[in-house]
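Just one protein chain is left out here, and the rest sit where they should.
Per-chain numbering from 1; labels A and B assigned in written order.
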Amino acid sequence: MLIYALVAGVLFGLYFSLVGIGLNLVFGVMRIVNLAHGDFLMLGAFVAFGVVTLAGIDPLFAVPLAFVLFVLVGMLLYWVLVPRLQGSVNPEMLSIILFFGLSQVIEAVTTIFFGTSERSIQSRALGTVFQTIKIKLFGGTPDSGGPIQIFGQGFPASWVIASITSLIAIAFVYVYLYRTRLGTLTRAVMSRRDEAFATGIDVDRVSAAAFGIGLGLAAVAGVFAPFMFGSVTPAFGADATVTSFAIVVLGSLGNPLGTALGGVVYGVCYMLVQTYLSSWADLLPYVLLIFILLLRPSGLLGRRVRVA
Amino acid sequence: MSPESAPILNVSNVVKRFGGFHALDGLSFHCAPGEILGLVGPNGSGKTTAINVISGLYAPDGGEVTFDGASLGGVASHRLVHRGINRTFQIPKPFLSLTVRQNIAVALAYGRAAVAPPEMAALLDEYRLADVADRPAADLNNAQQKMLDLVRALATRPRLLLLDELAAGLNPAELDWIAERIKALAQGGMAIIVVEHLMGFIEHITDRVIVMNAGKEIFEGKLAVAVQVPQVIEVFLGGEHAA
Partner (left out) sequence: MPSAFKHTLFIVAPLLAVFAVLPGVYENHLLLFNFVIFLILAQGVNIIYGFTGYLPFGYVGFFGAGAYGFAILVMHYQAPAVIAVLAAGLVGVALGLLLTPLLRLSGAYFAIANLAASLAVLHFVANPALENITRGPYGVSLTGTFNPTLAYSAALAVLALTLGAVVFLKNSGFGLALQAVREDAVSASMAGVNVVRMRVIAWLASALVAGLAGGVYAWYVSVFYPDNVFSGDFSIFAIVFALFGGVATISGPIVGVIILYGIYNLIGFTTPQYFQLIYGLLIMGLVLFLPAGLVSLATRRGWHVP
């Protein structure tokens, strides 16, 4: 039972890292609190529903589709919303309210088009592409798509696929930040936004890219949401946002790679509480969030001061 | 002026570290009522850190600061204000959305001046803020914001006043005017510590200077003497000795 909880915690935790990393990228670069983050997860899930119901193919194909789509959406939204917001007296506070408004709009529009019913995808659908490739290359027959064995315990294949995708996404963020020119500029803006302006960095271009990537990653995380959480409704976004905040703050706000650690710690805690104290599991994200903010305000890896 | 009278401020062997960096490394000096003491030194020599420690914004990592015979260790800033210490800021931070008058009213009401607090109207007149008294502080220019910051400090009737680069950015006429004001305050018995890069201004108003380098005192005495000490000249090579 303990081993199951720990392994499941790590698998979920890696996925949680993916859930939070986009939010953190946006906050780190723009000092903007994207309260609509969870709604972009929800939209990513609807992309997966679309791929399965319209095209009838493996929802894994929704990953690149959702990413590209929401990078574009993000850049567009950035130019519409953010420069105006940054010009106001208190952009950090007002961003909370602005993006709350956006989350209401997204939730409303999704409800208008798709209704409020819970949607799910058969977990067998995920990863069928691998089976197809295996059969094409090596022949044989499709196997049952049953659980994957780790340390003698069976885990749903969808969890493993989601966590592997998350690892790839985290690696992508790392390469972007540390191995590309735009990423280097992004880190410069993160550490000293005002000085970055002064040195002539095109802060708007860097920020728009970060905003797009942040939303793209949220949408990718959303593709797996139906498998990780069972089902998704348009109202799923609000809860997902708070959970994302807990993860991000745990790892340290403003440090996207810290989120990877925050996600794993969160996932393991979540699974342990689920296993041993299940009736109090709902409290976990909130209590964890408050304790981390108060005891270690800069997060597990952070060094930023945030005391008033 | 009576630099011989007993010091009201004693800074002894104060250490302040930021990570591994020693911003103050055993700094000691004193200041007496009626005295104008200059703190000079290159950027990063610890002048502003010294002011921040004395005004309670930073807690020192070693040594002791005493004011009027009592230790200041661990005392909150607003209590130091009530005891009679105040300061101005290198970059003034007035209450931007409040009017000039409201800015001053806060300090008059909460400063708990030991003697009767000064009159609002007199302060506004003396520091040339009467015309803008009912405008929000955000509308003031830099020089006016500095004066407002000074008035905010004076409204609490300090016995020790710390001026952090008050003169920077003022024009020559304003410099002469503010120099006279500072001297008048000292003649009233206030102990004043001035941090400044403008050497002419320092020479004009101070009784004595402490030259600092790397968080330590390297010279103490008249500025005219200091500029002939080889060690001091060496520290200032690189253009700091301007104006």
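Note that in this section contacts are C-beta pairs under 8 Å (C-beta built on N, C-alpha and C of every residue); 3 or more make two chains touch, one makes a residue touch a chain.
Since we're looking at a predicted model, the values are computed, not measured.
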| item | value |
| --- | --- |
| Contacting the left-out chain in the complete assembly, out of A:W79, A:Y178, A:F197 or A:Y286 | A:Y286 |
| Identified contact with the non-displayed chain, of A:I57, A:A188, A:I201 or A:V242 | A:V242 |
| Absent chain, residues of chain A that touch it | 27, 31, 33, 81, 84-85, 88-90, 92-98, 100-109, 111-112, 238, 242, 245-246, 249, 253, 279-280, 282-283, 285-287, 289-290, 293-294, 297, 306-308 |
| For chain B, residues in touch with the removed chain | 55, 57, 76-78, 81-82, 86-87, 89, 93-98, 102-103, 105-107, 109-112, 149, 152-153, 155-156 |
